[in-house]
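A single protein chain has been removed from this complex, and every other one stays in its place.
Moving on, here comes chain A:
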Amino acid sequence: MGSNINETLGVWSEWFMLLAAFTYLVAFVAFVWDMASHSKAIGKAQREAERHGADSREDSRELVGAGSRGGSVSASATSSGSTAGDDGARDSAAGHGPSGRGPVAGEFRTTADARSKGADEFEALNYKDSISRPAARAAVVVMAIAFLLHTFAVVARGIAADRVPWANMYEFCSTGALVVAGVYLITLIFKDLRFVGPMVTGLVLLMLCAATIAFPTPVSPLPPALQSYWLIIHVSIAVAASGLFTITFAMAVLQLLQSRREKNLAMGEETKLGFLRVVPNSTTLENFAFRLNSVGFVFWTFTLAAGAIWADQAWGRFWGWDTKEVWTFVIWTVYAAYMHARVTRGWNGNRSAWLSIVGYLCVVFNFTVVNVYFPGLHSYSGL
């Protein structure tokens, strides 16, 4: 890794970073717009359905949010715990396949039948053809454009500095935001997670602002301590893990709000959280966040170990309780507790969501306060 610094490209990178930030802002506004209009539409549809004499399962349907329009209660929509809801779920799952569009009795099956699609727990997160959400569609397109601009900015930064673009806090932040946006856009291909759009774009925006306002650092070569291929391995996985934790943090917050709303609705009270109609029920959120978190946890475990191996090469000990190591350990422990909480009675549901939130706050703390204010061997903030 030499020091062939390309100043012009560095400046271009910064301009594109700003441009990307503005585009994310537009996407953010569009997502919020979609939340508002879509939840209004659902609310209206529900009121109409009620007027037409809805059946007794209305409550559990309503909780499924967008799923209620699909005409069937999904397998995972057993949030209310009522026997009626349970049976309904089993009925639809067992009988005709997921969306009630399966073949009628008496029709012979052929090997060409591909009805296994969507027969999983997260069916409530599938796209529904019947609903058009122009604002959401626009938001996703704008976000994809922002992502491209952002990618250019990050790649240009890397080329300008002639090394991987994650060697100081500015780069960690901007590359981290890119990973968050990328992971989110990729999951969007498979699942309808547009309801977390406002939070994800908001957080990406926040990260870009933090990078450009709080930690601006011009393009610079690597100090000797960072000149190792472990920089590529250790830090890239750390960025990926942080990206995943960012998304699950957003989902955990929504889960807490949603479960509160569910409780209110179950008690027959009014709730101010009407916008959560767009959001799937809290159990689905919890389960999906768990999937992402378990990947994040594996990544974080790897980060920790790769860091230890690097530390062994650079500093002569694989673990020395340096401040950064302490916090990496704390984060690992909190997420380990989260993983256990999921299978411990009394600790799943809201409590596990809180653990996920605490874990993410530790990640943020580790990244900001520990890097800037605590003395330690990881003093590469570039500030």
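Structure notes:
Heads up, the rule we're going with is that a residue touches a chain if its C-beta (ideal position, glycine included) is under 8 Å from a C-beta of that chain, and two chains touch if they have at least 3 such contacts; residues count from 1.
FYI, contacts and distances are computed from a predicted model.
Here one chain is missing from view; checked against "Cytochrome c biogenesis protein ResB", "Carbohydrate ABC transporter permease", "(2Fe-2S)-binding protein" or "ATP synthase subunit b", UniProt names that protein "Cytochrome c biogenesis protein ResB".
Checked against the full complex, the one of A:L9, A:V155, A:A266 or A:A314 touching the unshown chain is A:A314.
In the full complex, chain A touches the hidden chain at residues 3, 5, 7, 75, 87, 90-91, 93-98, 102-103, 105-111, 113, 115-116, 119-123, 218-225, 227-228, 230, 287, 290-291, 294, 297-298, 301-302, 305, 308-310, 312-323, 326-327, 329-330, 333-334, 336-337, 340-347, 370, 374.
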